[in-house]
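One structure, pasted below without further comment.
One protein chain omitted, others in place.
To keep things simple, chains are lettered A, B, C and D as they appear, and every chain counts its residues starting from 1.
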Amino acid sequence: MRRPGPFHLYLAGSGMLIALLILLPIGALLLASSPMELAHLLGDHEVLQAIRITLLASLLALPPILLFGLPAAYGLSRLDRRRRRGLEMLLELPLVMPPVVAGLALLLAFGRRGLLGDLLAGVGLRLPFTLAAVVIAILFIVTPSFVRRCSLLFDSLDHRLEEAALLLGATPHQVFFRVSLPLARRGLVAETIMAQAQGIGLFGAVILFAGNLPGRTQTLSLAIYSAFESDPPRAFALGSLLLLISLLLLGAVRLVTPRGPKP
Amino acid sequence: MRRPGPFHLYLAGSGMLIALLILLPIGALLLASSPMELAHLLGDHEVLQAIRITLLASLLALPPILLFGLPAAYGLSRLDRRRRRGLEMLLELPLVMPPVVAGLALLLAFGRRGLLGDLLAGVGLRLPFTLAAVVIAILFIVTPSFVRRCSLLFDSLDHRLEEAALLLGATPHQVFFRVSLPLARRGLVAETIMAQAQGIGLFGAVILFAGNLPGRTQTLSLAIYSAFESDPPRAFALGSLLLLISLLLLGAVRLVTPRGPKP
Amino acid sequence: DELRIFAASSLTEPLGEAATVYGDRHPGVRIRLHFAGSQTLAAQIEQGAPADLFIAASQDAMARLERAGLVEQPAFIARNRLVLAVTADMAEQIRTPADLARPGLLLVVGNPQVPIGAYTRRLFERLAGDPGFGAARVAAIRNNVVSEETQVKAIVAKLLLGEADAGIVYQSDLTAPAARRLVGRAFPCGDLPVARYPAAVLTGGNRRPAREFLAFLATPPGTDIMRRHGFLPPGDGP
Amino acid sequence: MSRLLCQLQRPLPHFVLDVELQIEPGVTVLLGPNGAGKSSLLRLLAGLDRPRHGRIRLGERILFDAERGICLPPERRAVGMVFQDLALFPHLDVRGNIEFGLKLRGIGGGPRREKVAELLRQLGIAHLAGRRVTTLSGGERQKVALARTLATGPQLLLLDEPTAALDPAARGEIRRWLQGVLLGLRIPTLLVTHDAEEVAHFRKRVAVMEQGRIVQHGSYHQLLREPQSDFVARFAGINVIAGRVVDNGDGRSFVSDNGLRLQGDFCTGEPGPATLAVAPWEVALFHQPPGGSPRNVIAGQVQELVVLGDRVRVTLTGREKIVAEISLRSWEQMGRFREGTRLHAVFKAQEARVMNV
Partner (left out) sequence: MSRLLCQLQRPLPHFVLDVELQIEPGVTVLLGPNGAGKSSLLRLLAGLDRPRHGRIRLGERILFDAERGICLPPERRAVGMVFQDLALFPHLDVRGNIEFGLKLRGIGGGPRREKVAELLRQLGIAHLAGRRVTTLSGGERQKVALARTLATGPQLLLLDEPTAALDPAARGEIRRWLQGVLLGLRIPTLLVTHDAEEVAHFRKRVAVMEQGRIVQHGSYHQLLREPQSDFVARFAGINVIAGRVVDNGDGRSFVSDNGLRLQGDFCTGEPGPATLAVAPWEVALFHQPPGGSPRNVIAGQVQELVVLGDRVRVTLTGREKIVAEISLRSWEQMGRFREGTRLHAVFKAQEARVMNV
């Protein structure tokens, strides 16, 4: 490589600053509990349950995110600008909502007395206090920005390639699956990972909408919050555990998804 | 346009489903309080203060996000794959952290007794319970995924254009400012908007690290939490207010940023 | 003079009012109130938060700071009783706590790891030990629990929104205007667990105004404010 | 055995694309200056853009009819197109690009492999089968684009400068191969090119587009004989001099816009604006003005001199600019004159044509 000039120092410096911003708190957290404590936690039934529910919920949220989120993003990126604006703002709104507000809004919409309450009751569905509610909370928080960001990725594709595929006889859905998706693959995988990560850390909305019942709706994040009130060191340790599990998960996802060629 | 086939119905259906998922809770929330109540809130000193602090903090967070986040993202997208992996995971980690954990980690790192406590005290800095802490909390939560996502956008640029610029005599920093940034502009603006939105909604990390001091560190999101403790309907109304303000903000940002040509 | 009070969120209303009244009487003192969960506050104080007075909703958090030598000897400033809160719709069906055993009821309680939940668990233990109530009934009641919230107000919110039929909360939670839509039902047996709110002056803070404010809370105007918001006087004993 | 009939209108930024064209099975070459609308026409035929008015019929199939509201989407038109900028799929390797269309058609296993192998062999790129297309050279990419399109067996072929990046040897080979393939397929093919040799090769049907319109349509021979526009003349390398035919008692003469007066049998046509066309190889050069009464002599100075094989192309500028092509031998006999030399150009009267415009 070339000799680093001031610009490269700026790039590297920015990177290091941000790395520090992340590493310091994470390091401090990890240092706050001993490996023994962490190992101990893994023997705790309630902790294991919480891990199970966390993984289960974020796993259950994955198919709808991909199944509806990706086509919605693709559709959005193909709309004309005027029609996009409103939709884009709609997708950005949930980001703004503090967790309590999001949880409340979910209750107001899907709760027993909520907007859809009677409808859901009619088909015998009760969402709050169920795993389904955890999943819906994740979907509500995670999907909109997932869609918005994937649409940015689809925007950056070379439109000619899609035209070329059409002319080779690909129907629009074949174009989507065989050209657009694979071309945007790297970015989409990254977005999916980030959506999963966000889902794992979700707290406020889940606790309000889904409640906090160990073994049923208590995710690791809720367990941490609960522990924090009675036994802060345990909360620290649980936080470290969550980080380590996520690290493993993020690493594993990287291993199983062979990266496509950089377009 | 062409006649809509089943694939287009799938796209449109997915879009509608997601729109519903967003609109229902938001609609329910807005319906839960009358316009009168909202107008009333705007006369409340504490509310106005909270709005001011919210806007101030997210505005103060903006320059560092852009100033360090963009170059870090650019640098990342220019690293080779092996070195990227670890850094990418690092950037994804903060997403996983539940707000309490994030707040704790921040306290452990930058608090008076934290890792950097003595260092900061040495230079006469006390971060917790200041506006600076709110900003740092926003930075800690928002910057990593901002960087990660912007690096995806930089990845999707055509590398040849940057080479062409070099050959026309552009130094690396001129390439960055005159070619890479403008080319990725649409996406970067969108990511910046989303980062701002996320900062507005932040709660857990802020209350832990920065405290909940009205007029000093109490953001709208924290005010909602406090209201929730004393007067839940007021919390609903504040939530609606937050949404409306954000809507105005998002719309305004769209108006002031003329969109570059779609590359 | 500035007085920085870190107080448990459940004290938001009465302390807010008390601060106003106290401020009127002592124009020289500026009171800054900071409300959050007791443990959050404790963690912040541990990490060097600038506080003069700490009022917690649980002895755990206070004990933590005591051990660290960050606070002076704590004293209780109020008590709070557990009540059964029932939504207006269910007021007919749930007349006494015993009715909670009915299958299909949605009951929300506190997580045992937070104070309200710890008290609730003790309450259930007492009830189970009470022959008049019966262990079987308590088991049935526990079966109806759909959520263990980490915040009392989350329980209240769920009741207000009609998501749950009944919840176990503090007496003080039913005094807020919004809670008028809820009906309180007292628990029968005499020896009920009672929540206590310990307060302590921080060793590293501005002690004089903190002590004076604590003293004010013990005067009739202070206790009156607390009472109006559903709190009981501190009484005595641990 | 289906022909393409089209009649289309679509506004472009600077002019309206307005084309009526009939393309028989076999290759029709489409010529035209840069920005004439050639690529735009191809996109309309392919269904990637939509005409404002008109219709497109391919054999019995109606691909587009504005009035009847018919507009077949591109993927159902069975139109193969090689883009000017190729548009190879960067996420697939060479084989993947070529078999893309075959896979869509559900052609699997053996037949697909064979088809691909055959195309790879025919284009001489078998050794590249597993390569990522981003690592190919310009010419290699063009071959892949060609193979990808031909693999799908289209019923109409649109080739936008498909050999522009090929080296001349490869270009000749692929041109011959393409001709063979197309002869076998007998489908209408529209080939955009700027290469005169390519036009000579597919000489039977040539269409010329300018400013969005087809200005000439016929065999290359016709084009050469009667270039109906400046572009065609320059493309074919024909000298075209603008002027007018005037009647002067004892016969007619041609007076160029720059005042050059030429007389002789070739001055047919009605008096009025006209152009004179004469091929460079019909122009002879002399150091001294030839004897007799030289009525078709243009004097000038050598401005440019290019040796092409055994011939020398000489550009003379005087009152008018005229290009002559003489044999290397004549040039040597004339003393290897260089730029700046004053010469006299004479053309054989019977080879020059004056056309009224």
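Observations on the structure shown:
The rule is short, and it goes like this: contacts are C-beta pairs under 8 Å (C-beta built on N, C-alpha and C of every residue); 3 or more make two chains touch, one makes a residue touch a chain.
This is a predicted model, so every value here is computed, not measured.
Within the complete assembly, B:Leu183 is the residue of B:Leu183, B:Leu208 or B:Ala235 that touches the hidden chain. The residue from D:Phe64, D:Phe89, D:Phe235 or D:Phe254 that touches the chain not shown here is D:Phe235. Checked against the hidden chain, the listed residues B:Leu60, B:Leu161, B:Val189 or B:Leu247 yield one contact partner: B:Leu161.
Only one of D:Leu224, D:Val245 or D:Ala324 touches the chain withheld from this view, namely D:Leu224. Interface residues of chain B with the unshown chain, by the touch rule above, are 158, 160-161, 163-172, 174, 178-179, 182-183, 185, 260-261, 263. As for the chain not pictured, it touches chain D at residues 13-14, 31-36, 38-39, 84-85, 127, 131, 135-140, 143, 160-161, 164-172, 176, 194, 196-197, 200-201, 203, 220-221, 224, 231, 234-237, 279-282, 304, 306-311, 325.
In the analysis below, only the chains that are shown with their structure count from here on.
Contact of a single residue of chain B with at least two other chains is seen at positions 100, 104, 108, 114, 225, 228.
In chain D, the residues touching two or more other chains are 73.
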